[in-house]
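Of the protein chains in this complex, one is absent; all others appear in place.
Order of writing sets the chain letters: A and B. Residues in each chain are counted from 1.
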Amino acid sequence: MSNLVSGATGDWEVVIGLEVHAQVTSKAKLFSGASATFGADPNQNVALVDAALPGMLPVINQECVRQAVRTGLGLKAKINLQSVFDRKNYFYADLPQGYQISQFKHPIVGEGVLRIDLADGSSRDIGIERLHLEQDAGKSMHDQHPSKSYIDLNRTGVALMEIVSRPDMRSSAEAAAYVRKLRSILRYLGTCDGNMEEGSLRADVNVSVRRPGEDFGTRTETKNLNSLRFIQQAIDYEVARQIEILEDGGEIDQETRLFDTSTGTTRTMRSKEDAHDYRYFPDPDLLPLVIAQDEVDALAAALPELPDDIKDRLTGEYGLSPYDAAVITEERETALYYEQASKGRDRKLVANWMTVELFGALNKSGQTLADCKVTPERLGGLVDLISDGTISGRIAKDVFADMFDSGKDAAAVVEEKGLKQVSDSGAIEAMIDGVIAANEDKVAEYRGGKDKLFGFFVGQVMKQSGGQANPGMVNEILRRKLDG
Amino acid sequence: MTDLLELGAVEARAALAARDVSAVELASAYIAAAEETASQNHYVAMTADRALEMAAQSDERLAKGEGGLIEGLPVGVKDLFCTAGYASTACSHILDGFTPTYESTVTANLWREGGVMIGKLNCDEFAMGSANETSHFGPVINPWRGKDGVDLVPGGSSGGSAAAVAARSALLATGTDTGGSIRQPAAFCGVVGLKPTYGRCSRYGIVAFASSLDQAGPFSRNVADNALMMQAMAGYDEKDSTSANVPLQDLTKALGQGVKGMKIGIPSEYVMDGMDPDVVTLWQQGQDWLKAAGAELVEISLPHTKYALPAYYIIAPAEASSNLARYDGVRYGLRVEADSLDEMYAKTRAAGFGEEVQRRIMIGTYVLSAGYYDAYYLKAQRVRRLIRDDFDTVFQTVDAILTPATPTAAFAVGRKVDDPVTNFLNDVFTVPANLAGLPGMVVPAGLNGDGLPLGLQLLGRPFDEATLYAAGQVIEDSAGFTATPAGRAGGQS
Partner (left out) sequence: MSVDKTTVAKIARLARIHVPEERQESIAEELNGILSWVDELNEVNTDNVEPLANVTGHGLPMREDVVTDGNRIDEVLANVPETAGGFFVVPKVVE
């Protein structure tokens, strides 16, 4: 599939890199003991360290370090046993210290890789450049007052992992797939809840275009995109904008832009006369972060199985389609459900029932998998009844619908409603004889060449049996009797 | 009252325990002394009511035969330390009236050990300076008078602390030392000052100047008093990531240890142009004293000594430029109103910071800025390693190093200088120890031709304050320095 964009003067290749900021799941903040949870009243989750009062000092939270290492391991990345915290100096009202504690030259995690799953079922590897820990900033509100801004420091100092990709993506769809997979991995690991609406996961996109085969073009950065849709929209807009400028003979300004969610466009951040000079230097209040190899090994040993590995097993061993495997492994809860429901059963059949009937019902009702009354065991029980011929696939759909509402086992529903499939050849023959006898004219038409009428006879038999005749047997016996 | 002021800290503690004297009496004597010497501007704020309250509580404990290390002893606190409920300004207009709701760890330790807070002591603004002339609250006048009665500087940045101890308006005082800010004023005022090993005393709650160099330490009249105060101040603090979890040695035992068999290094590079010849003489005398007491003197070389000052004047301002970014008018301190946030920042900081502070922030910002970081900041950090390596090498053969504390005695207030660098040279002997993180003690050892105090400096291995106390006690015993300044409380004015 070509990702090239055709412009007025020829084709263009799109080059995309992403910097994703993921809030670390932890109870307390990165360098202070205040709570890192979302939703408190303004300035309640603020320690004096977060408010940068005179003489306050940072002390690092060990769980945040572990979460960063786990994430690095999940990205198959190099864990740097020694890393350094640097100060990134700039002034802003939501940055009380006048600097952000981040990692510049020596991040905690180095190069890694992320496999993205595309719509056509293929997969591609995207390089990870690095991951580092840094403090989140507070929140400023500019719309509460005509001439004043209001500042809330609750978010100040919450731990962030900044995950930087290599500029390996070539379309907005790939970028969205990247964030989708990254989010999935973070949720599997439990290192970030990936809640984009609440701001736990946000992306800055770096976009440039070039003629195929040439060097990278000048890129722009669009910041703080908090949904997959916005990421794609922003990229698509930037690509079109840049191509238009270049085709007109203009140049792209290297700049930071903001995305306007209401218009779907990007605009320049009104930049000051001089670009930021962050004057990074190692934070003298903090010493180098040193992690022991055996600590890393222990964290690695305790990692849950990750989506790509589960997916490989589902497509390789169980023969699921890449699409089904991707859907099932997107969330860890779904993968665990599938594992349980399909154990010792027809793996493909269970997958099919999950992705079509179960997810369909969940979407329609707005329930989550966790709320659902159809437990993995119950779904498995339903599939067993199909596999051993007790009910047909068609009947099973009705049984499922009942199970979904009532929470009953499949066997109980079948029993109560008398839905057992009829597989007694004698009974079926009798029904078929009855249908043939009642429809002699149609039989003559069929035997005369109207093949389509076969379906009519099947329908009649099924109707007579209340849908419970074994469809396979009906087909076979009907053929025999009609074709003679 | 004057007799009470004569008691040193160790003596006073014993007298309090024996109930020969009460803490309230002692505190009252020091409060009166502070009033008497007010023209020297040691204190920027007195906390007399609080002192008497604390003293009364000390008396209750002492009556029961209880009490901490410094129970009932009057302490002055450099205004760089945050003291809960009392203004803590770093002697800057930008923190005018700032009243912290929290206590620094060092002062919390002092109050837990029974210290009585007399007041907040004057200092150079944000600890930047070596003459206590940059304070928003005006200069401190050294209780020692110059020739022809000229006003002298007490040294800096802990000028108020040193002057108060010398003038007897405080029995003990806290200071901080980033480039010599305890040791140099100790020398200028004829008192004992210790800069502990970096990490010995917690930096939590102390207004940060240069984080990798700052260290809190005690001022006292004599070495034994200093050991007592140090024991009360020091200790591991998990709220400070740079705090060292290394237990303090038995300093009381160290005081009586003597220097027999101790190897004392004499660095050839510590002879500088423009040094007062009396300083050279005193240094030699110090060597003789130690030798007579059984130490062995060893000539050593610290080849990168002369580069310590320029390295310091890159590193310290760089860290300061970042540490002082929080003083922006948003959450505390001075705010100059403006139409936009950036204007508010710029106007507030211009109005709130004095000239010296602004100059150092500018230099610090410059040496960290794009294109200059490698040439300046990184270069200075590399030289810092070489300086530290020099010390590591010599400490393989010697146990302590003896040097002069300052190139001259205290100079006149308002001395005109053509360029800022002249003032920087005050710190030439003290700065290396900050860069290397080593402990350093200054002990008053003699008077110069003008009758002004001169001090000797001892430098030691990391976490080996005991050796400094042992050698410092020997210097003190040998020097027999009993002179007191004309400007002292109860003295002739």
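Just so we're on the same page, contacts are C-beta pairs under 8 Å (C-beta built on N, C-alpha and C of every residue); 3 or more make two chains touch, one makes a residue touch a chain.
Predicted model, so just to flag it, every value in this text is computed and none were measured.
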item: Listed residues B:L341, B:A412 or B:A483, member touching the removed chain; value: B:L341
item: Touch criterion as defined above, residue of B:W111, B:F126, B:Y204 or B:Y376 at the omitted chain; value: B:Y376
item: Contacting the left-out chain in the complete assembly, out of A:P288, A:G319, A:G389 or A:G407; value: A:P288
item: Residue numbers in chain A that touch the chain omitted from display; value: 26-28, 32-35, 41-49, 51, 59-65, 84-85, 91-93, 140-142, 144-153, 258, 269-270, 273-274, 277, 279, 282, 284, 286-290
item: Chain B residues touching the omitted chain (full complex); value: 98-102, 198-199, 212, 238, 241-242, 244-245, 304, 306-307, 310-311, 313-314, 321, 325, 328-333, 335, 337-347, 349-350, 353, 358-359, 361-363, 365-366, 369, 372, 375-376, 378-386, 388, 419-421, 424, 435-437, 462
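We take it that only the chains that are shown with their structure count from here on.
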item: Whole-Å gap separating chain A and chain B, where each centre is the average of the chain's CA atoms; value: 58
item: Residues of chain B defined as touching chain A within the complex; value: 81-82, 88, 90, 95, 98, 100-102, 104, 203-208, 210-212, 238-242, 318-319, 321-322, 324-326, 328, 330-332, 339, 341-342, 345, 365, 368-370, 373, 377
item: Interface residues, chain A side, partner chain B - complex; value: 48, 51-60, 87, 89, 91, 93, 96-99, 147, 149, 151, 277, 279-281, 284-287
